[in-house]
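For this depiction, one protein chain was excluded, whereas all remaining protein chains were kept in their positions.
A and B are the chain letters, set down in written order, and residue numbers restart from 1 in every chain.
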Amino acid sequence: MSVLDSKIPKGPLKDKWTTYKDKINLVNPANKRNIDVIVVGTGLAGGSAAATLAELGYRVKAFCYQDSPRRAHSIAAQGGINAAKNYQGDGDSTYRLFYDTVKGGDYRSREANVYRLAEVSANIIDQCVAQGVPFARDYGGLLDNRSFGGVLVSRTFYAKGQTGQQLLLGAYSAMNRQIARGKIEMYNRHEMLDVVKVNGKARGIIARNLVTGEIERHSAHAVVIASGGYGNVYFLSTNAMGSNATAAWKIHKKGAFFANPCYTQIHPTCIPRSGDYQSKLTLMSESLRNDGRIWVPKNMEDVLAIREGKLKPTQLSEDQRDYYLERRYPAFGNLVPRDVASRAAKERCDAGYGVNATGEAVYLDFKSAIERYGLEQAKIHGIQNASKEKITALGEAVVEEKYGNLFQMYEKIVDENPYKTPMMIYPATHYTMGGVWVDYNLMTTVEGLYCIGEANFSDHGANRLGASALMQGLADGYFVLPYTIGDYLSHEIRTGKIPTDSPEFDAAEKEVTERINFFVNNKGTHSVDYFHKRLGKVMWDKCGMSRNAQGLKEAIAEIKAIREEFYKEVKVPGSANEMNPELEKAGRVADFLELGELFAKDALMREESCGGHFREESVEIDGEQKGEAKRNDKDYAFVAAWEYKGEPSDAVLHKEQLEFKDIELKQRSYK
Amino acid sequence: MNLTLKIWRQKGPQDKGKMVDYKVTEISEHMSFLEMMDVLNEQLTNKGEEPVAFDHDCREGICGMCSMYINGEAHGPDRGVTTCQLHMRMFKDGDTITIEPFRAKAFPVIKDLVVDRSSFDRIQQAGGYISVNTSGNTQDANAIPIDKHSADTAMDAATCIGCGACVASCKNSSAMLFVGAKVSQYALLPQGRVEATDRVKNMVAQMDLEGFGNCTNTGACEVECPKGISLENIARMNREFFSASIKG
Partner (left out) sequence: MSGFLNSSIGRKYTMALSAFFLMIFILQHFAINILSVLSPDTFNETSHFMGTNALVQYGLQPVLLFGVVYHFVMGFVLEIKNKNARAIKYAKNNGAANSTWMSRNMIWSGGFILVFLIIHFVDFWFPEINTKYIQGDMSGLLADGEGYRYYEELVHKFEPIWRVALYCIGFIFLSLHLLHGFSSAFQSVGANNKYVKGLKGFGKAYAVLIPLGFIFIALFHHFNH
């Protein structure tokens, strides 16, 4: 028996959540008023959880490092949110959403959690509409849907290309209502730097006021971590500059197991890096692949000529182009899942066919789509013998209506007109499926310590489907955690206020203060970013889209070396008692330098290819699937939960075996 | 390219602050403005000086955190962009660029270019929400059809990122575009109508309390708004406020 107890309720999959909710312990309203809950992070998961817990009557303290909860990086999600509403009558159902999510996650997620997610998905849409989220509607006034991520139904609700923003502002408005009522105490520009455990239970946090530098103690009966993913371990990612793993990593060091760190999603359609100064990568919605065709030149001479600026991509004829996705995956073509598309781009660029100066870019071409739409429009408008220019103009208008804002964004950044010349794209780190291990209640291996949203590992397995991140964040925050946390808090009604002058708080604060003092007093020679960039390069080269044993071993050694150098040589200007962005970064990068090593260790352990984790040693050797990822269900159908034991290299692996009772495990095929 | 930067430096909220000149060299035209600032900060850190503090986060124009007044305009000379989306190709080699924090009494400076915009949060807390609890039993999302035009107009208003460029650009430091956008979003949706009267009154009262100036319809906010929020939203708020006041 593993030390991990996932606490999945008994009974048929379909009834688990309902039956469980019926039997769960509740806290009476009078007692809720005396119970404190801390929520760290105010994105979709944290914001919705804080608001809902406050509505229920708990006293909530919410923390975010930004200047307002509204700025959490959930805001940047573009495409949409999935929900099994079946408004389009195209055969969608809770089961189908569940099935697609498990399959998309390459059978590495927990059935019961995913089913619950699919079950509450419909409620999310109802709730958000009631909150005033302006989802897109059709002319009949009903909600519109689009299809997304290659699934067979249209279940994605959207608000232009800013769905994440609108959903976050919805959660933020729900929070505002509770802040105004005094039920949420909001701590903006605060960063959690440690969790405090008393008698094995999470009882509070140590936070730094980022404006004054003051170290503060906050106590509570339960602590909820909703601090997002750790994609910035790569330095360059589509995450926000401030996105960090510190809260998640600190709780890991205090006893919360960290699960599947190697599961990372590399998104195929991002704007390529243009130089070493680059600070972040910008995502372009996946929907572009619905109409864009991806290619690189067939001949190396053309590649070189393009790089030198002697040749324009538009000058290459069809037979000089290699539409490699269409060539390799005739059935799905340009619409293969994210992980497959990303790896294929990397394969071409590694072979030397990258089309920009850095050699890391492929073309996404809308010429065919513009022509196709143009002809269609000419027919609709009854234009006989339309000229080539007319067809192009008509086609461009259609493309503009569909992707106008993305095209404009691209032009602003790259300074090229994507209507006239193909876009350049390259994959970038986007989302981390791995995270803090949680049970069915979303509680970590530390009692009273919960983890929700991207920060936990629970629902996406080894790969996340498009438009599912928003769904999970809000499901956890609005509909799951508020129930399950009550079960735990029902035992806390006699505890009384948690004092902050206990030895445990003293010790935690001392640890935090010492670390901060170390950084500001360390008279090193290099900035924090210098080390972060080096870590990022190792991660990208050796723990990126494809991994092998040798590279991972090297990565482990290199990260350890960078970490040691970091502690010797890092330079943090300014003092501890003021706003000090460099100091904030130093703490975050220190944690990434540990997390990165565990990441590589996890990737080395998992000798199979699944979802976002591709091991070069584990590919199909022959047959139709030759060269494609090969999963190993016999040996690796488990969640790898790591226990902290000092150095990342000493981490102990605990396995949570995954059981699939309602779904048959299959190899994914897109040929 | 090589540039001279004139940057507002202010140690803390109580400090007087002043403009300080810096030189940066070898700036690529493909850099974003904030990446140029990163170069400057790396340079300062290596020299042992304190880097320039500035707010930034998503660096893709949606979080609303970045807030610089560049050469006399909020988010700089380009249109429809935030500072993080402003690219150095908008400038020429040898240019002198003046960089200041967003200025308004309701946005006090915390440090250098970082300002406190919590007044915006307090305005939202005064009524920028619909009073609905999370129950899982709210009526079906399609129970009330909303005509497409209203839904789209509400969405246009809702795209506000709360950056404060409207306040910074307004010669009166007025927050009416921000408040107008939020009032409009809810006023246009049937779900928001229920509380419309109290909402507009409470939000406007809070706005006035925070010390923002009064709108004189110069339209600078609309031009500088990175999301192109229309002045029509202010007009709508004015109508809403008038009818709310008559209702008492």
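Here is the rule we use: a contact is a pair of C-beta atoms (placed from the backbone, for glycine too) under 8 Å apart; a residue touches a chain by one contact, two chains touch by 3 or more.
Fair warning: this is a prediction, and the values are worked out from it, not measured in the lab.
Novice: Using the whole complex, pick out the displayed chains that touch the missing one.
Specialist: B
Novice: Looking at the full complex, which residue from B:S28, B:Q43 or B:T98 touches the chain that isn't shown here?
Specialist: B:T98
Novice: Out of B:L3, B:I146, B:C215 or B:I229, which residue would touch the omitted chain in the full complex?
Specialist: Checking the options B:L3, B:I146, B:C215 or B:I229, the one contacting the hidden chain is B:C215.
Novice: Touching the hidden chain in the full complex, which residues of chain B are there? Just list them.
Specialist: 6, 8, 19, 69, 71-73, 77, 98, 100, 103-106, 169, 171-174, 176, 201, 204-205, 207-208, 211-220, 223-224, 231-232, 234-242, 245
By definition in this document, only the chains that are shown with their structure count from here on.
Novice: Using mean CA coordinates as chain centres, what's the chain A-chain B distance in Å?
Specialist: 26
Novice: Which of the residues in chain A end up touching chain B in this complex?
Specialist: 48, 51-52, 55, 66-73, 75-76, 85, 87, 120, 123, 125-132, 134-143, 159-160, 162, 165-166, 169, 172-174, 176-177, 179-180, 186, 188, 211, 238, 240-242, 274-275, 277-280, 282-283, 408-409, 412-415, 478-479, 482, 527, 529, 571, 573-574, 578-579, 581-582
Novice: Where on chain B is chain A touching in the complex?
Specialist: Interface residues on chain B, with respect to chain A: 11-12, 28, 30-32, 34-35, 38-39, 42, 44-46, 48-51, 53, 55-65, 78, 80-81, 85, 87, 89, 110-111, 114, 116-118, 120-121, 124-126, 128-136, 138-142, 145-148, 151-152, 154-155, 158-159, 161-162, 185-186, 189, 191-192.
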